[in-house]
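Mind having a look at this structure? Questions to follow.
Shown here: the complex without one of its protein chains, the others still in place.
We call the chains A, B and C, going by the order they appear; numbering starts again at 1 in every chain.
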């Protein structure tokens, strides 16, 4: 057996970091060698997160030199993430950044949406957007991967085949429903149990930070089109999962309405034929079909009455929407089989 | 104090019937005199539903003559409802029907969507669609009220001002999120706790029975327009509540984009100025703002980037979406203050 | 109609304060005249808590003189509560204190459990423990009522009849299960949605502050007995409700085992015969039978195999466990009917 790659996780104490550790424990080619987390530094990982006790690690302030890490995952918040990654990148290490720092190609747009000057604009050209299914060649070569946001992953995978094949007008609505873990482990009234249990709400109606990311990537699929994208995220009372319902008018004449459903399914199946983690299904899926697994499950359909495409996509926001896709990207970067460490089935019920 | 009206509830054992009983207990002008429910007939209401014990009633097979009822609510399933109401209507009693039997004006359309011949087409002309805020005059005069569906109530109230004022194109998407109580008290795998907890799904993508109802009523608000309505309901893991997110393109030139938000709010506030149960709010609401109360809370906004109207509306599907609106309709029919028995505040948290 | 009593709520921004406001809105003899809340002072109550919008009040720093209040409810945290109440008490106003400040008769014991010197020991003799059903005469006369803790209310009501009638040994276990709203509105990881959803835990195993309160009151019911009380609270993933399962060995020879169940039920029914808010039931209840209402529902039974009493009691921790019982106490203090303002039925489902 080949020597294992030694990896480090920056900020294991957030939900994405935690999930990385859980998944990497079963990765056949990886040894998790260091986990950082300022607020809990010095404590055994298992005392802070009992589910991770078997890893036998201690949380540290920084990645110690002695850990001998070959590869870095950052699960830090934006800005802090790029800043913490820079020293590793300068040493030539490769990395997957789960934060937003390398997602927008344009540092000015980043500044506009995130309200801070980009901490490492020079690295943007060394980075690739890590929606694995759509960008594999670039991912293979990049030094640092911008792991996509959870909402963009669900929306872009849902729309890519129809957009690329010219089946829809670029007049798109993405209505997403997310579990509360997407809001992270930081305390807020908006994630306080008694305030979010038994309720649903829309938020960020004035513009969510994942909107420019969705638009940027959809534009790459249909260069020149004048995209109109409305994105409305909703918070629903469950822990994990995102379901996105995507709407767009069908281009007239491209699909025969009578057989549109079947033609559409064929287009989607063909598009994702070689992708191990996208499952095109023939009945409406639910987020629970993906809990704990790296799948994105997609159901494309046609509203015959209005001539509209409706696509439902589901994923686990912490796996395909964060840590799982990060590992998938590492697998591609390092030449492992793409599914390594990611074969666990979802939990039902 | 005037003599109380004696009312009966057909099928108290479903969630709408239960909620009617809960609310009527505090109605100042009403005496609940009979509650039917075949499967539990003969049992004290409080033994089947402990929360209703204070009513001191016994469930019966049918409304006994001795109950001396003056007014009927039916919470039976469609078809059974109209059949059970007919004898009362023939005696000249007035009624609110919570089922779908009198909602669609066209008996043929009813047959198409519900798969049965309409059981009382001759009564359609004696009925009125009971979306109280939009149809008060007709409700006052009708013998039987078709209490609207929960989804249509949320969607139509959300869209009515913009549609009536000509602010939007008739190209509409309604994306609704409902708690599980909307599926009723009948057992099904789709309402089995372990299968619906911690998950979200879209359903009835091929066409939900509430679609023709939404379309029919929106059409009355904008006669002649060529409506394209897509309606996708979703099931989310909570008991009560519906949130509908409604999308439509703004008609160009009607609102100045720069001040669209404020103009829109003014239009909505004016439209519902005299309506005690519609609250137009200036921040995104959530369903929990309405739990247990008869409010529909509406937040209209504009997506500046795409020139689209987005309206969020929230209500409790068992109150404004069923039993509460039924009582509101009875109040209008009988000349009571519209809010009688409906002043209880929502529960938070 | 008599002039309404003008009441003020100190700290309307916690869950007990909120619930007081909700319930008082429908109280026939009370006018809510002032609501305080430092962090939100100056804001309309309805902008902070949309469900309370109909009250038409503004949150203030302190109770303004102009409010002309006759009666005070304090929903402040312990220590702050007695301190804030003192000026009102010195003016001769009467009050219900929902905090723990006047619950323990012994200021030294208070200091031991709460870690602070009692802020108003001289007022202890003017106070009464407000478990309404067991202490009505004292409540009528006291100037300030110590509203019981939510757990003690459920435990003491469950055990009082058996203990007082000498049916059980004073060797008691109280195993309680509480919804998360009992932890209040203050942010903590222990009330963060993703951390408490889909999990159950025991806490305060080294001794919960409600233990001395339970012991003190049980001791009054059985003076001289050597009580051994173990109390273990658990947190479960729901918003409202407490279920306490209480265990104690039956005194041999007091109940004929063959008919113990029936005899026990008779003892409990007789004990609470005149109490409008205690319902002794003949089938295991659930917390949802009480949501939003002021009931405590009790099911006493005998484990024949082990000769043990098992009593299940359920209540809504924010109503009978806090705001509802506070109003019940006010009703007794002011000579209103005990049920005034508290007749609303619980929500089901």
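Following the convention adopted for this analysis, a residue touches a chain if its C-beta (ideal position, glycine included) is under 8 Å from a C-beta of that chain, and two chains touch if they have at least 3 such contacts.
As the structure is a prediction and not an experimental result, all values here were calculated from the model.
Note that of B:38, B:125, B:140 or B:192, the residue touching the chain absent from this view is B:192. Among C:109, C:126, C:175 or C:263, only C:175 touches the chain left out of the display. Only one residue in the set C:107, C:187 or C:236 touches the chain that does not appear here, and it is C:236. Touching the missing chain, out of B:81, B:239, B:301 or B:331, is residue B:239. Residues of chain C in touch with the missing chain: 171, 173, 175, 177, 179, 194-195, 197-203, 205-207, 211, 228-230, 232, 234, 236-241, 243, 245, 247, 284-288, 291, 301, 303, 305-308, 310, 312, 349. Mapped onto chain A, the footprint of the missing chain covers residues 15, 18, 22, 25-26, 49-54, 181, 198, 239-240, 279, 281, 285, 289-293, 297, 343-349.
Touching residues on chain B toward the chain that is not drawn are 15, 179-181, 183, 185, 187-189, 191-198, 237-239.
FYI, only the chains that are shown with their structure count from here on.
Ranking every chain by how far its Cα centroid lies from the centroid of chain C, the top place goes to A.
Work out the mean CA point of chain A and of chain C, and you get 46 Å between them. With each centre defined as the average position of its C-alpha atoms, the distance from chain B to chain C rounds to 36 Å.
Counting partner chains per residue, chain B shows two or more touched chains at residues 198, 239-240, 285, 291, 349.
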